[in-house]
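With one protein chain held back, the other chains of the complex are shown just where they sit.
Moving on, here comes chain A:
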Amino acid sequence: MSVAELKERHMAAAETVNSLKERLKQRRLLLLDTDVAGYARSQGQTRVSFGPTDLVCCRTLQGHTGKVYSLDWTPERNRIVSASQDGRLIVWNALTSQKTHAIKLPCAWVMTCAFSPSGQSVACGGLDSMCSIFNLNSQTDKDGNLPVSRMLSGHKGYVSSCQYVPDEDTHLITASGDQTCVLWDITTGLRTSVFGGEFQSGHTADVLSVSINESNSRMFISGSCDSTVRLWDTRVASRAVRTFHGHEGDVNAVKFFPDGHRFGTGSDDGTCRLFDIRTGHQLQEYNQQHDDNEAPHVTSIAFSTSGRLLFAGYTNGDCYVWDTLLAEVVLDLGKLQNSHDSRISCLGLSADGSALCTGSWDSNLKIWAFGGHRRVN
């Protein structure tokens, strides 16, 4: 077969794929008779209302000297780890707002960090294409720096996101700029499985975020610059279980819904979306119309424990609280007192759901929680 002939056939195949995709899209649209908001309204749901003290900034965690890029809460205790462009990981006590560890990283360009389920160690990754694990209990060296306890190397591009497998301190999933996700065994430091990459069902651009299903830790989703989200089963590395189309820009953030059957996404197209992993359908789009044509990108999202609220951070410093049922913005943290001065780059909800932490390019983290006095009847 000559090269020209091959090319021709490739072109034809690509065309077929596109037309099939288009048909699929049409078909989906046909099937979708309503969205969440429409149904909720028809059922007479009313939007969540916020009192002035229901969500206030009650702590400001100052200490970073560069943009904060990522944060993560411990599952149990009220601790937060944050990663910043000053080349440091800081572990905070959210209650006292004090630092307990400041870890100077060998590579300052860190993009993500994660707390282990036991709270004993933290992981981080960045432009050095490594995922570094620090054991918080290990002895500091003579300069007062915490030594790296494990380097997970094998990615061929930057590590954009990492998350521990729930209840397992020894397994971790990373997303990388080399278009793959990797499940690591931390004890050996080796790759257990690689998702994507040379396989056709993998992402076709940098993977930016991962989220593991809390109720079924075998399933995880990944969001990518190819504007798709893929659902993976850790036992089947060869192909994605499902691919979710819909976004028109890079998918910057993905997060499982608390029940594990749905997930939310945030994208460069300025929208957040809710997908169902069982049907593969998009359930709802959360889009705030802006006067100017440039919609701020969504940088990070988080769900409340009940799933009724969706917190979304935007590049313009806004942080909307969406009512997931009615698709309405019920609060904008960016407009409240003591809000961040710059882009919200990351946010996360504490394990008990009582507090929200936001990290920003203004180098601060803020903790938002109920700030009033409860009336005792």
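Operating definition for what follows: a residue touches a chain if its C-beta (ideal position, glycine included) is under 8 Å from a C-beta of that chain, and two chains touch if they have at least 3 such contacts; residues count from 1.
Please note the rule applied: contacts and distances are computed from a predicted model.
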Chain excluded from display, named as in UniProt, from "ATP synthase subunit gamma", "UDP-arabinopyranose mutase", "Phosphatidate cytidylyltransferase" or "Extra-large guanine nucleotide-binding protein 1-like": "Extra-large guanine nucleotide-binding protein 1-like"
Sole residue of A:45, A:97 or A:279 that reaches the chain not shown, by the stated touch rule: A:97
Absent-chain contact - pick from A:156, A:218, A:290 or A:335: A:156
Interface with the undisplayed chain - residues on chain A: 59-63, 65, 85-86, 92-93, 96-102, 107-109, 111, 127-130, 144, 153, 155-158, 160, 177, 205-206, 225, 250
